[in-house]
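Note that one protein chain is taken out, while the other chains of the complex remain in position.
Think of it as A, B and C in the order they're written, each chain with its own count starting at 1.
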Amino acid sequence: MSSYLIYVALLSPFLGFLIQIFLGGKLSKTISGTISSLAVFVSFLASLFLFFEFHNVSFSHTLFSWFDIGDFKADFSVKIDQLSLLMMLVVTGISTLIHIYSTGYMHEDPLFSRYFGYLNLFVFMMLTLIMADNLLLMFVGWEGVGLCSYLLIGFWFEDDFKAFCGKKAFIVNRIGDAAFILGIFLIFSLFGTLEFESLYTSTLNRSPEMGFGLLSCITLFLFIGATGKSAQIPLYVWLPDAMAGPTPVSALIHAATMVTAGVYMICRLSFFYDLTPIVQNIIIVIGMATAILSGLIALTQKDIKKVLAYSTVSQLGYMFVAAGLAAYGAAMFHLTTHAFFKALLFLCSGSVIHAMNGEQDMFKMGGLKNVMPITYLSFLVGALALSGIPPLAGFFSKDTILAFAFAKSPLLWGLTAFTALLTSFYIFRALSLTFHGKLGNIHAHESPSSMTVPLVLLSCGTLLVGFLGLPPMFSHLFHVENLFEKFLGWESSLHLSGQTEWFLMGACSALVILTAYTATKLFSGDKAKVTALKNKFSKLHTLSENKFYVDEFYDLVFVKTAHKKAQFFWEKIDIFVIDGIVNGVGSLGRNLSILLSLIQTGRVINYAFMMFLGMILILLYLVKL
Amino acid sequence: MEHILFYVISGLAIISALSVILNKNPVYSALSLVGFLFVQAILFVLLKAYFIAIVQVLVYTGAIMVLFVYVVMVMKLNEELLPRIRLRPFSLFLAGLFASYLFYIFSKTPTFSHPVLKTGDISEIGELLFSKYVLPFEVISLLLLVAMVGAVVLNRKSKHE
Amino acid sequence: MDLLLKHFLSITIFLPALFGLFLFFIPQSKTRFLKFVSLNGSILTFLMTLGILCYFTGTAEVQFVEKYSWIPLFGVSYFIGIDGLSLYLFILTSFLTPLVLLYVSPEEKKLKPFLILILFLETAMLGTFAALDLILFYIFWEAMLIPMYFMIGVWGGEERLYATIKFLLYTILGSFLMLVALIALVMIHHSTTGVFTTNLLKLYGTPLGSLEMWLFLGFALAFLIKVPLFPFHTWLPDAHVQAPTEGSVILAGILLKMGMYGLFRFALPLFPQASMAVTPYVVTLALIGIIYGAFLAWAQKDLKKLVAYSSVSHLGYAVLGLFVLNHTGVTGSLVQNISHGLATGALFFIVGMIYKRTHTKKIEELGGLASSCPKLFFFFLIATLASIGLPLTSGFVGEILCLFGAFQEYGVQGFAWGGETLINIRNIIFGTVGILGVLMGAIYMLNMFQKVMFGKPKFEDLKDLEWKEVLVLTPLIIMIFSIGVYPKLLTNKMENSIDHLVKNVYKYSLTTLSFPPEALGTSGNPESEATSKKD
Partner (left out) sequence: MNEYFILASILFALGVTGVLMRRNLLVILMSVEIMLASSNLALIAASSHVGNLHGHIFVLFNIAVAAAEAAVGLALIVIIYKNKKTENVDQFTSLHG
């Protein structure tokens, strides 16, 4: 029974994909959308059953033997344990809601069934990534979600820019993937296996690496892979551009599922990271830098989706900080809560964009509060959660990370807290610009129920999910266990006194609330104040608005240079040198023959002369006088 | 007696050969060639090769030479004569080289102590021709056939003209 | 019936030529009948190769052997057989040819000679893969050139003359060197044993002394030109661009595999010491080829040229995998060969289909095809993804195994670096370069794909793929996925042969051996096979 459930959970989205691709054109949009949503929902149900059946055991199940060549073995097998079950629930649950939402959002699109096909394929790949029992199979999902994001971001491919964004996402992801597979190679040559369980056993009696050894090399490569997938410095550039895709796609891929793959991978391989403190520090630094940088960029973006995109990058930075601090439980907890509220925010923005007929510039919106009350309220819930205002989901998860950061060093706490302020500022700026102020001359309307119902459901989730992982002092207070950490089996290694923690939490929350209030005030009212502020920090503002010119820098340094190299190789080396040699040999023979052909005067007499000469020579040879 | 006859005849042969290559008019050249071949036939007789001598007269002088003269006539070369000879020092040198070289070779060839002048008996020739040399004989006949066909085909008027 | 079974392999090889002869007697004007007959002939051949696949047992021995003395004076015999190394290439040949014939348009100019050439070419290719006698192999090898020469020279593009001559000269240069080396090998064998033989199996392990390197170079150059390895690759883009679609598919799909097959079958096992000695150089060239081909593909403006240069890159992996000389690498090399045949074959077909619709192959002039041709879009997408080695496609299996092989070969012993663990710097180089190639693959393929398929439609009224074209591409796509998802489909039956090959190369390279050795194939002892397999 249980193994059937595994098949159902994994394969039902794939089945949906096949139906959409092969029969999609012949089905009506309603049926097509229903099938896809149902496929993911079935997967969700199966995950739920699996969860109740196996939440305290861990086992792997082989579907079929995949690679078995010489010493090299990798099976198509899935691992069911707490971590993967949690991720399965999050992914399939949120995906189901997004599928339902999409049936409304994409209703007018001519390639409706193809869209759902891609979505289903994406969920399938994500599940493969999560459930994989070995690194190679994980890599299948890892690349697979990259492919799906390519297809989905560039879904409206008639627009050159959107197609370009899709490509960019895939290629930047591939850079990370390349490092990831390199890490896999190293692991295989070091341990001779790729299965998580046997890898875990073989690391048991290793002591942490003091210098930068092979193990650090491995974990660093894997982490570079994670920076690609989870949009960290230096490979975060694809994510903001990925907003070119349909909004539900942004919600699904770039908020809730695919980008969390990196964090998931680090948690999955935590036994490696625990052994390499240097890499852990690198992760903290990069996560922190990403969080602050993207927070700063998000402050000035005009496009509502761009704000959310940079916010995602920033939040992912948080998760990496947590992962780097070896607070895997906290990282996973933030991942879960973030999946809820970020999906919610994206879907709300989608709802807004839908209502505004595709307009994404926040400065052209305003006053939608009364027109779209459900969307507004949902967005508000999401914004509050994102800012970490108690007692919403974000508060608990963020606070746990902050506490861990403080335990590491107060400076880190300061930086994370600063990022939290940035977060609260930009999200309330977005909220105010979109929903407050005066209603423009537009005919906006509330979205259909297929879109609002998922919003409501997600809002409820956002409200509730935080209580699953109460920080220690709350759990003492309410005598409730931290369900989350208990479930994952990672004990909290935090040793802070209750008072310190209360103080930190209070200070941070107060500041966040203050910032949120300021932002709301500032952007809801007179635009003149905003302009004045903008002029005051004009240089910083331009810098932030142009995303610190990172894209341009990459383009100039990597893309253009490499392409010039390619041109050089082709025109100079291939055509000039190699073909030059080849053609040179050819023309050498030709010139030689031209030289020799001078003997061919064409006069018979000369030929006869030569013939007689030859005869004499032959005679001379034959007679040998 | 025979020796004197030989020297006279060979002198005639050289003169007629020279006349072939030196005459301006190809008709005269052709006629000199006829003379040359006749003289050669006499030389064959001196060597007691009677059958060959007859064949020489019949085939060469009779058939081939008629062909030559006929072609000369067809081409109406009598009017404009080409310059007879262009002096090519190299060619002369080469011919001289050839001659002296052949002399040299023959001078080195051992002379037979008892030269037997064998009569070219026609029946013996026939026997040899149809026993030992039957295959070359057949091949030669095929060659003649091919040459005949070739000559005809070469001068046939093509359809397109 | 008995006759059929006894000569099954011979009949399979010569069946296409037989159909080709039959085509001579069909009037030129009956185009549909011509196509029908040729297609049926090749399908029949394919079915027969499937029979071979079914009855092939996965041992290392050469099977379906047929041997008749041919020129007894020099020990030349008509000796054919199939083993795990050649089996799948053999099948690939008979698999691609029907697709090519199906693709041929009945309106093709000079249809009859075209079909006849393809059928004869198929016989030559099948023969090359089955021949186990050096002279026989050489004859089939050269016989392949003739149809290909005409195919490019008569049905090719505008600069076909240059391309044909370049192709021919490159190849012939290599083959003549090979011929010289081949004769030398036979002579040396004769001088040591007093027996004239060109039987490959008996020639394995001939002690060659100092000459070995030269003979190896003679053989290897012929094969490496055909592969083609950097820097012998420049004939390939020209030949591909000028060849008709059918020619390109056969060229990329099968002819290039001949080079790899030659290395597998001849260059390595005949000259094990030399091949071990040159390994670093060849591997370096392969790595350069991987990156270089990828860079060049990126710079191309012509679709066909791009695919051609990508072949240089992909086959670089195959050479890499082969020359690391371990089980994983060699398997990867073979799989990569087959996968490249499928994916690149599909890509060339698709380029041909695009050209048929738009009459251009320039990437700049194309655009927005995805809007009007959804089927084309899907097939092109899958072929592209297979080419860049996405997991679950065959390309991934090939590349990953080659790279794993490269990593395994040099192990983790070496010099210390950093902490307490040891690492070999060569691994890092292999890995980085190989991975860079994979990355570059994504860049140039997706760049091309975006420019051709996406954006505003530049053409109006483009027809989507016809059912016939779908029929051409579907088997290729199915195979790409089947191999990707279940690589054992291929690796099961080649495993023992590869094991044998690797072991033999090592064995002969380490010891100067007595004569006669137990060579690959028939003389091998089954029991010792079984025991040595799993150690």
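As a convention for this text, contacts are C-beta pairs under 8 Å (C-beta built on N, C-alpha and C of every residue); 3 or more make two chains touch, one makes a residue touch a chain.
The model shown is predicted, which means the values in this text are computed figures rather than measured ones.
Chemist: Which shown chains does the hidden chain touch?
Modeler: Those shown chains that the absent chain touches are A, B.
Chemist: Among A:T62, A:S409, A:T531 or A:T601, single out the residue that touches the unshown chain.
Modeler: Missing-chain contact among the listed residues: A:T601.
Chemist: Can you list where chain B touches the absent chain?
Modeler: On the chain B side, contact with the omitted chain comes from 6, 10, 13-14, 17-18, 20-21, 23, 26, 29-30, 33, 36-37, 40, 43-44, 47-49, 51-52, 55-56, 59-60, 63-64, 67-68, 71-72, 74-75, 77, 82-88, 91-92, 94-96, 98-99, 102-103, 106-107, 109, 111-112, 115-118, 120-121, 124-125, 128-129, 133, 136-137, 140-141, 143-144, 146-148, 150-152, 154-155.
Chemist: Can you list, in ascending order, the chain A residues touching the missing chain?
Modeler: 594, 596-605, 607-609, 612
Keep in mind that, in the parts below, only the chains that are shown with their structure count from here on.
Chemist: Average the C-alpha coordinates of each chain, average all protein C-alpha coordinates together, and give the chain whose average is closest to the overall one.
Modeler: Chain nearest the centroid of all protein C-alpha atoms: C.
Chemist: Centroid from C-alpha atoms only, then distance chain A to chain C, rounded to Å. What do you get?
Modeler: 38
Chemist: Quick check: how many Å separate the C-alpha centres of chain B and chain C?
Modeler: 65
Chemist: Using mean CA coordinates as chain centres, what's the gap between chain A and chain B in Å?
Modeler: 100
Chemist: Residues of chain C that touch two or more other chains: which are they?
Modeler: Expected reply: no residues.
Chemist: Quick one: which residues in chain B touch 2 or more of the other chains?
Modeler: Within chain B, no residue contacts more than one other chain.
Chemist: Would you mind writing out the residues of chain A in touch with chain C in their complex?
Modeler: It comes out as residues 21, 64-72, 114, 136, 139-140, 143-144, 147, 150, 154, 157-160, 163-164, 166-167, 170-171, 174-175, 178-179, 181-182, 185-186, 188-190, 209-217, 562-563, 565-567, 569-571, 573-574, 578-579, 582, 586.
Chemist: Along chain B, where are the residues that touch chain A in the complex?
Modeler: Within the complex, chain B touches chain A at residues 88, 90-91, 94, 97-98, 101, 104-105, 108.
Chemist: Chain A touches which residues of chain C in the complex?
Modeler: 165-166, 169-170, 231, 233-235, 292, 295-296, 298-300, 326-328, 331-332, 368, 370-371, 374, 378, 385, 390-392, 397, 400-401, 403-404, 407-408, 411-412, 417-423, 427, 431-432, 435-436, 438-439, 442-443, 446-447, 449-450, 453-457, 485-488, 491, 495
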